[in-house]
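One protein chain is absent from this view; the other protein chains keep their places.
In order of appearance the chains are A, B and C, and numbering begins at 1 in each one.
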Amino acid sequence: MDRTTPRARIVSSPIDLGELLASVADVSCGATVLFVGSTRDQNEGRRVVELQYEAYEEMALKEMERIGSAAEAQWQIGKIALVHRLGNVPLGEASVAVAVSAPHRSDAFAAARYAIDQLKKTVPIWKKEVFEGGEVWIGLQGTSTTTNEKGR
Amino acid sequence: MDRTTPRARIVSSPIDLGELLASVADVSCGATVLFVGSTRDQNEGRRVVELQYEAYEEMALKEMERIGSAAEAQWQIGKIALVHRLGNVPLGEASVAVAVSAPHRSDAFAAARYAIDQLKKTVPIWKKEVFEGGEVWIGLQGTSTTTNEKGR
Amino acid sequence: MVVKVRFFAVLRERAGVTSAELAFDRPPSVNEAWELLQQQYPALGPFRECVTFAVNRQYVDSWHPLHDGDELALIPPVSGGCDGEDC
Partner (left out) sequence: MVVKVRFFAVLRERAGVTSAELAFDRPPSVNEAWELLQQQYPALGPFRECVTFAVNRQYVDSWHPLHDGDELALIPPVSGGCDGEDC
């Protein structure tokens, strides 16, 4: 497998989806699945202004590489690439993307779903949601210590 | 829902994946799944040279629209778009693509998988594989009448 | 009454035509139209088991009645239909 393009990447500028798709192109693969996670304008009734992502970069890259290897071991795929954006991500822009090529579409779908599920479970990247009237670290909802209302 | 961009399209030039993704962008949707089917360099041991696609265009568009509506009825999705390319498709290029945006990724994955499965089952589009030494209409394998060896 | 018939892919190649018009004295079923087509284009015969039919751009069964001006399409197996996953 061609590994000149790293399987896992962390970027601070907008994610280039065309480049990501090109990085998994493989003429022996008839199926490619791309997942893109982007900033929604609302979450649990709050009007979101922007998201801020922070990572433990060295470990995050290692975990993303590990997810790629695990996907390659579990399904018959050609190439897989995972990329996460850090810093401020404006509404509607991609914060995370996963691309998988495979000879058959079942494997491409299964591996892409696995990769994004695992990425959200185990990769040390945190998201702070800035909404109208405050901000909150996602993943801590329900604990009274987490919402940090601005202006109080 | 904004319907200025048609949900179903048939094209004779390369599929523009960036445009397809943009056509399903929806700031209330945090998840987008794109499926791309492309020409492989081999199939069942044959070295493929190119694929040729032919459609019953009016009915194919109607069926693709129907698949989009059915997906919208079954899952909570934002927008869905299906596009198929006709004519000669060189190796490695996309012949079909489906894009779905949804508030949550489960719905985006499920609807995209449904759409491509249905498209391949019911949409009247046919694929002729040109390989080294012959050509064959895909879908007819195993019947002796289908392989049309060149030069015999 | 007249029915317009359209041929695609392998059936178009075998019949050597993209469309034809069939005339009937009384409304035939799809299956009766197929019988007539087979007489006119004997190369279609071997495909009876795998062809499906659409009338006015909608899939129908072979007993479906045809009316004047209907468009009957002969639909060979679509690309992903018979042989499972190709991608």
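The rule we apply is simple: a contact is a pair of C-beta atoms (placed from the backbone, for glycine too) under 8 Å apart; a residue touches a chain by one contact, two chains touch by 3 or more.
Please read these numbers as outputs of a predicted model, since none were measured by experiment.
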Per the touch definition above, residue among B:R40, B:K79 or B:R105 touching the missing chain: B:R105
Contact partner of the left-out chain, one of A:D16, A:D41 or A:E54: A:E54
Contact residue for the chain not shown (choose from A:S23, A:S38 or A:S101): A:S38
Residue numbers in chain A that touch the chain omitted from display: 37-38, 40, 43, 53-56, 58-59, 62, 119-128, 137-143, 145-146
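Basically, only the chains that are shown with their structure count from here on.
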Mean-CA-position distance for chain B and chain A (Å): 25
Inter-centroid spacing, chain C versus chain A (mean Cα positions, whole Å): 48
Chain C, residues touching no fewer than two other chains: 86-87
Shared interface positions of chain B, touching two or more other chains: 37-38, 40
